[in-house]
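Let me begin by presenting the structure, written as structure tokens, before commenting on it.
Only one protein chain is missing from this complex, and each of the others stays in its spot.
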Amino acid sequence: MKRIEAVNDFVIKFANVNGSGSASANTLFAKSILRMGVPVSPRNIFPSNIQGLPTWYEVRVTADSYLARRGGCDFMVAMNPQTWAADVAEIEPGGYLFYDSTRPMPASKFREDIHVTGMPLTEIVNTHYTDARQRQLFKNIIYVGALSALLEVDPEVIKQLIAEQYKGKEQLLPPNYEALALGRDYALAHLKCPVGLTVKAADSVGERIFAEGNNAAALGAIYGGATVCAWYPITPSSSLAEAFIKHCKKFRTDADGKAKYAIVQAEDELASIGMVIGAAWNGARAFTATSGPGVSLMQEFLGLAYFAEIPAVLFDVQRAGPSTGMPTRTQQSDVLSCAYASHGDTKHVLLFPDDPHECFQFGADAFDLADRLQTPVFVMLDLDIGMNERLCKPFTWDDNRELDRGKVMTAEMLDAAKEFGRYLDVDGDGIPYRTYPGTHPTKGSYFTRGTSRDRYAKYTEDGAAYTDNMQRLLRKFETAKDLVPKPLTRTAQHNTRFGVLYYGSTSPAMDEALDQLAASGLHVDAMRIRAFPFCHEIAEFISAHEDVFIVEQNRDAQLRTLVINELAVDPAKLTPVLHYDGTPITARFIAGEIAQNLKALNVTPIRVVAGNN
Amino acid sequence: MKRIEAVNDFVIKFANVNGSGSASANTLFAKSILRMGVPVSPRNIFPSNIQGLPTWYEVRVTADSYLARRGGCDFMVAMNPQTWAADVAEIEPGGYLFYDSTRPMPASKFREDIHVTGMPLTEIVNTHYTDARQRQLFKNIIYVGALSALLEVDPEVIKQLIAEQYKGKEQLLPPNYEALALGRDYALAHLKCPVGLTVKAADSVGERIFAEGNNAAALGAIYGGATVCAWYPITPSSSLAEAFIKHCKKFRTDADGKAKYAIVQAEDELASIGMVIGAAWNGARAFTATSGPGVSLMQEFLGLAYFAEIPAVLFDVQRAGPSTGMPTRTQQSDVLSCAYASHGDTKHVLLFPDDPHECFQFGADAFDLADRLQTPVFVMLDLDIGMNERLCKPFTWDDNRELDRGKVMTAEMLDAAKEFGRYLDVDGDGIPYRTYPGTHPTKGSYFTRGTSRDRYAKYTEDGAAYTDNMQRLLRKFETAKDLVPKPLTRTAQHNTRFGVLYYGSTSPAMDEALDQLAASGLHVDAMRIRAFPFCHEIAEFISAHEDVFIVEQNRDAQLRTLVINELAVDPAKLTPVLHYDGTPITARFIAGEIAQNLKALNVTPIRVVAGNN
Amino acid sequence: MTYIAKPKLHHPKLPTNALGFTRRDYEGAISTLCAGCGHDSISAAIIQACFELDLPPHRIAKLSGIGCSSKTPTYFLGNSHGFNSVHGRMPSVLTGANLANRDLIYLGVSGDGDSASIGLGQFAHVMRRGVNMTYIVENNGVYGLTKGQFSATSDKGSKSKRGAINADEAIDLAALAMQLGATYVARSFSGDKTQLVPLIKGALLHTGAALLDVISPCVAFNNHAGSTKSYDYVREHNDAVNFLDVITMHKEITADYSPGELQEIRQHDGSILRLRKLHEGYDASDRIAAMNFLQESRAKGEIATGLLYVDDEPNDLHAASNTVTVPLNVLDTADLVPGSAALAKINAALR
Partner (left out) sequence: MTYIAKPKLHHPKLPTNALGFTRRDYEGAISTLCAGCGHDSISAAIIQACFELDLPPHRIAKLSGIGCSSKTPTYFLGNSHGFNSVHGRMPSVLTGANLANRDLIYLGVSGDGDSASIGLGQFAHVMRRGVNMTYIVENNGVYGLTKGQFSATSDKGSKSKRGAINADEAIDLAALAMQLGATYVARSFSGDKTQLVPLIKGALLHTGAALLDVISPCVAFNNHAGSTKSYDYVREHNDAVNFLDVITMHKEITADYSPGELQEIRQHDGSILRLRKLHEGYDASDRIAAMNFLQESRAKGEIATGLLYVDDEPNDLHAASNTVTVPLNVLDTADLVPGSAALAKINAALR
């Protein structure tokens, strides 16, 4: 029978029960491979529930650093009877099944075309442990031990990681080491080790770090100088605010234990954005973290922030909508509701980080942008980059960088200036000057409102003043085009009339898909959009190609809507490639869709290296 | 000096102080002309305030039934010192100024090129009345009397209207008649009557009625069988809900005085849409009326209604946004926030009535549509049609028409059916069957949620089930295209490669503009869009023309965005014509913009009748 | 549309109620909550109460917001329609549903985050309007589903599982409901089924706004030392003011007590709420005294439970709206559409 053989290049999946403590054991397994210098890309697939429902942990071991979800599974660790059938069915032919053989299983429950390894895990823990919780926990460590033998993962590395994990609680080390050895020894003694899939120490990780996007974005907010955070818990954004709390305790507590920050868990999203707006109006850098339903609730306030020109930063960690949708699944489906948030004519600035490194960078930049433009700025994450550990470039910071507070008039400036008009376009860039409340006893005070007012912030219902203001806001949006992050281009090895646009968490799948397409002789230039509004480079990329694909993780091609609307592109030129079932998009899917389209246009493949397919 | 001369074709404007009781006198004036068989189109321009600020009442007397705002003013009744300068400045050269000459005014306050008529109104009321309130009120009747002489409005008609107004309070007639005579007699005795502008009895009104869109829409809700209304006051939509209350008292009170309806003034818009959703879920026809800020607050609930497939009707009486914007000014700027309301992938049904007649018709049809499609339906009014009296076709109703409750399974049907799946697409049109709660003891009950579920309404986080459902919702939206009102076309007298799309309250201005353009030899085919999603006729109209204008009353060309996105039209083909200062769009503006564009494309005018310009 | 439930055939041994239903007929899908979650006990109590009251399951409408607590309607009354709406807005959805059909029984289920944090506004207004419903808050002082953050009912000074101390004043939903006009207000504990079941029965029979604030420990995130919503803490501080016994019409009244310690309240539907007083002189029909008592017992750090207040002459939203007795959702074209003749009159008046 066929047997999948691979070194440092396979997918192993753990099927567990939610709340059974398997998470830390699984992460331990993934990290140990990483420590061997072999890139991994793990993903949690968890239910909207706390305990008892199925959860999966999928680890892609990838020598070539393909960090997207690959799809399929080569080695299944089937620990959950509820999902046994589906889990077994998912294994690639010639793949491997590892299961708890304590209770004998009828042959009918297995497959002919896979390699089955049974280990009496329950029996082992029951003989070695009496306490129920211990049995539960150590069972997980034991299977990690067994896997170290089956896949040749260096046990010393695992022990090293356990040691780091329990730093300070050293008494916990021996029992964990024992459990590990128990599993490993059993496997070496009774199971055929190794299987066709093995991990071999390498040096392919380099200086890269292994981080979650939410944690990185929260750190970005710290470096961006955010002092006020108002949030309301919602999956998958809660861990962003919680990471900010953690970072603040560490980096923002002064000598006498006082907090150089204020974090409020608000009563709902209307309140959290309201607090952010109030704090930003009053000169503090403030943000909130939320997800789709929160963005919907914030619409009225977002219109106020646009019209009253309040800097405010929002981290939208997107999940599958509409409505409650699938809270623990990923999507890019809030693009439109953020870009045009609120009734009336509005346009908002969006940033699209593609990995934790950019989550950090954009997380910090967003605050400068918001102050510079005096308008809300959205950092658009999603569950896939927000809540999974991802290998990425290390975080970097230039110590000469100063917080850019934008156009703010101080008391001195007010005394020097001949006039102050809150909404006067002094510089022609559509961005007026503002003052913080309390700046000057007699100068620079003004009234902020969501109702129409003139250039001096005086209330008016005059149509001309209203139009004047609305047009200035458009000028300001023009200015934004030069301030937001530029797109990044990857040019194909061969000239091509085809281009592809993509953004955010689609990035790793796209990179891999481009390689696959190139390998099969299909060449496509690619541009990763990193922000809205769109700069001229994007328009030029589109006009430089005859057909442009646009890859998104939503049903309605929302970014495409923005592109055709804002850049006046003929829709016929933009072919949507849409993946929206809530799982992270794969290279297989993208390459498949694009290849199919090109076939339809009967494009003849140009092989780069003969026979390289 | 030039003197504007016109019969039954001029604009007269009343400049008053808010809360001074001028409104009823001004309406009396307008209606009396209507009763003489001469069409009028009045508009209120009022502040967001209760008392003391400037307010204007503009009456266009229009033999040709051009009901749009014309722009400019031929005869100004300047009753408000605060706005004197602006009011005087607005008069067309050769036009007329009528003012209260009690206190002498310096010549500098007038203009050389207009005809001034002063009348000592204050003096007159002070000599005839002692009570302050009487002086206030009768001053208004007195100037109406004077105008009847100056413009040759039939005093008998005015008295007739007063009589109708005070039916039951006959004791009020003599004093009003006296005041009217007082003004008229003074004018005849001391002023040069008539001026160059006169009203001549005609028969140009026909069977048409004079109604406000909000009132008509509320009546539509009555005929549409709405039984539950939940609303929250907001200008300019409040009068719609208040009219519904009035109509219910009249038409929905049963023999023993019980109410066949329930109306709740909710605590806010989240609650009103929530109540509407709850009532609709439970089988009653329910609606809310709101404006932009309310729509923003309803976003989350609208996503739920889309995903959970709840019929719900919303009347959005649009005002100038974003944020609080200009509450008493008109705009069409909620189009996008309604069409794509909520985070996630959503699309909603919109209806665009153009006058009170259609407000009634669509107001009723919306409920059938919502039940048939099991989704929210928006009726998009605006302040201009909602709060002004407009001449329109009388309301009509077919007594054979039954409420179409859509696909609802009764207990009998459930017993007969072999299975029931709330989200099963039995008929292939994307519309499943529903049951009302409490229908059957053991069959047809289901659980409604905003989270992902399978075809049998069972909770699931399975990606395939989610996608299956989201695609069915798209099929349903396809079905909607054939159910919503079709667009109406007006073909130019000459073949033309130019087309124009427009909708809602733009209608009268567009009709007039087309005449003006035709008169100057510029021919454009016109199509009035009456609903979203867009049916194929609209796509065909666009492809049948080389250049298509799209006229809107918002800044960002929101309907254009929908058109290019949903019909895949090349934006280059659609030229936006945008008016958004909060005043109703005029024919002058539209014709001007289009003519200018055609000039740019150097189109040579084709005169229909030689020299007819 | 009123429908008489047909008794079904069952395993002979299972006890049936007057409608011939067994307890099974009132159950729902298997719970996916954590083992030991207080919410599951409340679901069981609801099943028990509906079974004992002989309610036709399909004549009950279950509505909830979002949260572990709001998930529970899936786990009871499988033959009833349910609506798991959006976070914190169940009260408005329930109000609308109630207006559409006054003949069903409305059971709202919510959590403390759902009702006291995001939902406080709607909670307050649904009470003010006196919507005829049973509103159960499954109160664990935390956001369970989002993993244990404090909610607005967690007490000032109480400790989170991660060690954070709550600095904000706690909201007492029972006290609030009383102040806002609810006509049946009770508090109970998911761990005390004997107290809880009768309180739910009384609420289901009450013809106005009934609130039950049921403390329901979250074993995953709020059952530790330092929490004031843990099983242990609640057991220690539980102070029942009375014990309720619900006597429906068809049950004749038996047991007798010496007058002083008994209070009997006859409800609109004829049922009798018999209260055995556990607190000297506690009068459940005296709203102001009850409110005062709540404040004082809270100041003492006690958790007052039982039927805290009941108004035997409740008014509901339908009464206030003077609606017809037949459900609005059955009115048809003939009932609702005035027709062309009426329209002609209207047109005439607009000329």
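So that you can tell them apart, the chains are marked A, B and C in the order they are listed, and the count of residues begins at 1 in each.
One rule holds in what follows: a residue touches a chain if its C-beta (ideal position, glycine included) is under 8 Å from a C-beta of that chain, and two chains touch if they have at least 3 such contacts.
Quantities reported herein were computed from a predicted structural model and do not represent experimental measurements.
Of the residues A:Asn8, A:Ser238 or A:Thr439, which one touches the chain left out of the display?
For the chain that is not drawn, the touching residue is A:Thr439.
Just to verify: which one of C:Glu169, C:Glu280 or C:Glu313 makes contact with the chain not shown?
Answer from the full complex: C:Glu169 touches the omitted chain.
Based on the whole complex, identify which of A:Asp74, A:Asp87, A:Glu300 or A:Asp429 touches the chain you can't see.
The missing chain is touched by A:Glu300.
To test your reading of the contact rule: which positions on subunit B touch the chain that is missing from view?
Interface with the chain not displayed, on the subunit B side: 19, 48-53, 232-235, 238, 265, 267-269, 293, 323-324.
Touching residues of subunit C against the unshown chain: what are they?
Looking at subunit C, the ones touching the missing chain are residues 117-121, 124-125, 127-130, 152, 167-169, 171-172, 175-176, 179-181, 287-288, 291-292, 295-296, 299, 320-321.
Going by the touch rule given at the top, which residues of subunit A touch the chain that is not shown?
Within subunit A, the residues that touch the unshown chain are 205, 207-211, 219, 222-223, 225, 227-228, 230, 251-252, 254, 257-264, 266-268, 270-284, 286, 300-301, 304, 394-399, 401-403, 411, 435-442, 445-451, 459.
Basically, only the chains that are shown with their structure count from here on.
Report back the single chain whose CA centre is most distant from the CA centre of subunit C.
B
How many angstrom lie between the centres of subunit A and subunit C, each centre taken as the mean Cα position?
Centre-to-centre distance between subunit A and subunit C: 41 Å.
Just give me the whole-number Å value for how far the CA centre of subunit B lies from that of subunit C.
Those two chain centres are 44 Å apart.
Tell me, which residues of subunit C touch at least two other chains?
In subunit C, residues 86 touch at least two other chains, as defined above.
Give the residues of subunit B that touch two or more other chains, as numbers and ranges in rising order.
300, 304, 449-451
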